[in-house]
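With one protein chain withheld, the remaining protein chains of the complex are depicted in position.
Take a look at chain A:
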């Protein structure tokens, strides 16, 4: 009997179904009309229509970050495809799984500069984990299967599938491969036992150990193991921006965030440690400061699934390539097979020293009696804490204040663009988060500059009845850049003063709720009103323009050159 034949568009949908995909983000156009036709006739996969393709990708990433499942996006050729590039790069740097489908002109037109042709394979080559141009409809199901496999295994990342128009019309039988065989792709999951033993020996002998917990811990679902290891050995834990929530911040052993705007004591602990145990971090310059001076006197154990991360920036003494969960589990097993002896006098000396450093903290200063951004962010945190919100941020001062003042005891609740630092990420990511977790309160803490980069997505929220509470920290400036200009460019605020629309009216124009807050006593009532609203909200917090983010390690300085206030001179 002849096998039943399906068009490429149908195979696309059947593959997504087989893959368990239920929600996708997208924007239609000429060459992918066949897919939109196929979508029209089914109800298994829900398509969310955004207002800009960049937002579709960020939303898919927000969805992936909250759910742990890959985010899926669908866009047309040419401008639809090129609009996705920032989103793809963002997911690549922070290592979140996406499968992005782009339309392409017909196979025979490729290379002819046809209408809306863009070489998206060439364009995204350096900012995605892998990409495919599908040249035969018979390959489509296999390619989709491989793409999901590659996106979600090893160090996760985005995979792009470019589908020429004729492929979507051509027919083939449908068979979704059960297994993926890729000779050149075999991520290492199990850590090398010898390396693990070596690491444990070093850790046992350490007098001043510190753990650095990064985003890889979240990805591997290894928070439990990391916490257990840290507590068994009484090792303090600092986290990176991406590692927020991987170790409970309410624990007394948590040092909080390290790095450029990290805690004074976290940076000091890392600088003075004799053994650094780094898990799932790629030692970005924002956490190492001046590389030459980083970990000069310490031994570094580095656990990471991506061999490329090891000894790329920081020279590592004991590398362990593997999945953080597996490696940490193996470490705990080996550790608990023998009695654990902790020399408490040595331990206490170290912990006391850290407590001593903890006395040094930045005291937030608001230079006028205008509403303080720090006060607003702290109040939002305190007020919303009982709701266990998912918090997304944009990029800038407000992002760093959120990282400093919001505390999380569990992963996948703090969603921010780390590696690429993409303004405009937070709002669409919040939309993806709201779709992935329909019961949670979703807050996007935004800057007035950043929010204007994808503000059009309020329409998406309204269409689908999604509630995102946007808290705009409206300081009238591209604040983080202004901060650098204040300190390093003689207060020459070149092109950083930025105007905004009336956010209250704007929200109302979209049919959403708008609230303005100018006084401290209005913060809580506004939040209360926002919680009670059943649609998306914009709260316009009109705040002081000249607040600064401290602690601050200037770019290129060693980690322990921490500025705590404006009075400290740059040396």
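FYI, a contact is a pair of C-beta atoms (placed from the backbone, for glycine too) under 8 Å apart; a residue touches a chain by one contact, two chains touch by 3 or more; residues count from 1.
The definition used in the following text is that contacts and distances are computed from a predicted model.
**Student:** Tell me the UniProt protein name of the chain this structure doesn't show, selecting from "Acetolactate synthase small subunit", "Cytochrome ubiquinol oxidase subunit I", "2-oxoacid:acceptor oxidoreductase subunit alpha" or "Monovalent cation/H+ antiporter subunit A".
**Tutor:** So the chain that does not appear here would be "Acetolactate synthase small subunit", according to UniProt.
**Student:** Among A:36, A:185 or A:493, choose the residue that contacts the chain missing from this document, as touch is defined above.
**Tutor:** For the chain that is not drawn, the touching residue is A:185.
**Student:** Pick out which of A:125, A:201 or A:360 touches the chain that's been left out of the picture.
**Tutor:** A:125
**Student:** Considering the whole complex, which of A:192, A:293, A:312 or A:516 touches the chain not shown?
**Tutor:** A:312
**Student:** Could I get the residues of chain A that touch the absent chain, sorted low to high?
**Tutor:** Touch with the absent chain occurs at residues 121-122, 125-126, 129-130, 133, 150, 182-185, 306-308, 310-312.
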